[in-house]
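Chains shown are a subset, placed as in the full complex.
Residue numbering begins at 1 within each chain, and the chains themselves are lettered A, B and C in the order written.
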Amino acid sequence: MKPIILLNPNSSEQVTEGIDAAVDPLRALGVPIQCVTLKDGPPGIETQAQADRVIAPMLDLAAGIEASAFVVACFGDPGLHAMRDEMTVPVLGIQECAVMQALTVGQRFGVIAILERSVPRHYRAFGAMGVLDRLVGDYPLDLTVAELADADRTVARMAEVGQRLRADGANSIIMGCAGMARYRAQLEQDIGLPVIEPCQAAVGMAITRVTLMGGVQNA
Amino acid sequence: MKPIILLNPNSSEQVTEGIDAAVDPLRALGVPIQCVTLKDGPPGIETQAQADRVIAPMLDLAAGIEASAFVVACFGDPGLHAMRDEMTVPVLGIQECAVMQALTVGQRFGVIAILERSVPRHYRAFGAMGVLDRLVGDYPLDLTVAELADADRTVARMAEVGQRLRADGANSIIMGCAGMARYRAQLEQDIGLPVIEPCQAAVGMAITRVTLMGGVQNA
Amino acid sequence: MKPIILLNPNSSEQVTEGIDAAVDPLRALGVPIQCVTLKDGPPGIETQAQADRVIAPMLDLAAGIEASAFVVACFGDPGLHAMRDEMTVPVLGIQECAVMQALTVGQRFGVIAILERSVPRHYRAFGAMGVLDRLVGDYPLDLTVAELADADRTVARMAEVGQRLRADGANSIIMGCAGMARYRAQLEQDIGLPVIEPCQAAVGMAITRVTLMGGVQNA
């Protein structure tokens, strides 16, 4: 059985490990899952330009991999639709799937973004998805790189942003980046709302798709 | 391990069998899945009144069942939000999950309804879901009960409606009722678009949820 | 002449009296109006489950009443569409009609909810109505039952929430529950915006409908 492949389009092995840890509980379902790092990618993806620049190498990398399905494992879903164009197997994006899971959990969702400059990119995606009526807000952490390296500081700030989203009406919270699944349970407890980890949401939908595997996968 | 329970809120064992057949391939993932018929339900659910009348007995039935998750297995998702109110385990609806899967397959989706009178009910749900910008149309089969009993006639008419939805811009098609999974592959071939069977979509999302099982399930 | 019947789906006679007082000024128009309590209902309706559980007994109660029109007199409009399915006379809901009146008074409206847990239910209804572009917010009072029993405390808190809605851009305010018409004039003065009492809005629309009474009432 071919594996579901999560493509981490940044070059950080640490992030890939975080993604792998996030989806590990889903391996219990028996479908092989592998995480692949795009070595040519930037250390992190912040801008639309960085996101778009990884698409071509990611398409090339994917073309050489035998997979039952692909998951683009970067919030912002770079190259998601391009992958769908070129692949015959299912292709899922972690931003898109996180939203789909959120829509089945509570009426309105909020998003915790890492960087302010990613927010307009997220809004373009939510607009293209047609889900803005369900979105309360997408608020950034506004932490420096140094602060982000401090796990306690990061999770405390994520809880703070999540509480603001709750006060503004959110019924569920999406973690707006990959590789932070280890904070999920803590956040859920601190905020008092369901917290959705996007890689888990996407792999879950991929498992369903590969198990059913019909004739036409991407339209 | 407690099973995922699909509740068929109509009293037709034949429909329950169709639902069971639809989700059978997903049993390969190892999560137990059971289908339960609401014996007090009507033979079929056509109107909002019929849909609403099954909620109380369905809530009572569910209260006595040990489940890891519930799936309301009737297009229209009667009692979905009430179930979420009363349950601590995940509750999914087949209409909602079919839409979520459709949104990850192609840009715009179409729905094949059985009856014209169900269409306004579907539109209310799509409006509440906030996904009308992605919907091309929800067109009914307009077949008599006698015609619906004829499988060839039914699938031919479903293909016809699906082709109209494609001509109007749909990139994927949702089967707007439970228990017809046996027609899915044929329809996909006839229409040339991905065809989503709603019970499969919902059980897939339920499996992910029960496998990850966090603290707060419904918000 | 058959009366317009307001159905209070909770069992509180005190609430029914409040509803009756709200619509009493409209009796001047000469159309008989009666308020009926669903004795089998819960003391109050807070959750979607409670709202859905009253539908079947409410349908049964209504089936035995001669009415020129029905008004579902609970914010959230439980069973509104089911009633329309089963009745040939007009059926109005107080939430829906309050919104319709608000849309003819000012550009954007705000809603004062009693309980936070009702808010997602309201949003689903506003989404199904397709009026979210006109909604500023739906904010709860967050009062305990004891505090709600204190009229001064309640009206002061309602004014506070109304002023927040005004600051956020609301041009009119909807009282998000039945039976509080006695606070309307005070609130209007405190907030400085038109305040809409939903039972009055619904009975007004019902009176028009029964006076004109065409052939097809619910579609």
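The definition used in the following text is that a contact is a pair of C-beta atoms (placed from the backbone, for glycine too) under 8 Å apart; a residue touches a chain by one contact, two chains touch by 3 or more.
All figures in this text were calculated on a predicted structure; none of them were measured in a lab.
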item: Overall copies of the shared sequence [whole complex; 3 in view]; value: 6
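Criterion: only the chains that are shown with their structure count from here on.
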item: Identity of the chain that, by mean CA position, is farthest from subunit A; value: C
item: Classification of the subunit A:subunit C interface as same or different, half of numbers criterion; value: different
item: Chain closest to the assembly centre - both centres taken as Cα means; value: B
item: Distance between the centres, which are taken as Cα means, of subunit C and subunit B, whole angstrom; value: 32
item: CA centroid of subunit A to CA centroid of subunit B, Å; value: 26
item: Rounded Å distance between subunit A and subunit C, as computed from the means of their C-alpha atoms; value: 41
item: Junction residues of subunit A, two or more chains touched; value: 106-107, 133, 171
item: Complex interface listing, subunit A residues touching subunit B; value: 25-26, 28-31, 92-93, 96-97, 100-101, 103-107, 129-134, 171-172, 184-185, 188-189, 192-195, 200-201, 203-205, 207-209, 211-212, 214-219
item: Of all residues in subunit C, those that touch subunit B in their complex; value: 47-53, 55-56, 59, 79, 81-86, 120-121, 124-125, 127-130, 132, 219
item: Interfacial residue positions of subunit A with respect to subunit C in the complex; value: 106-108, 133, 169, 171
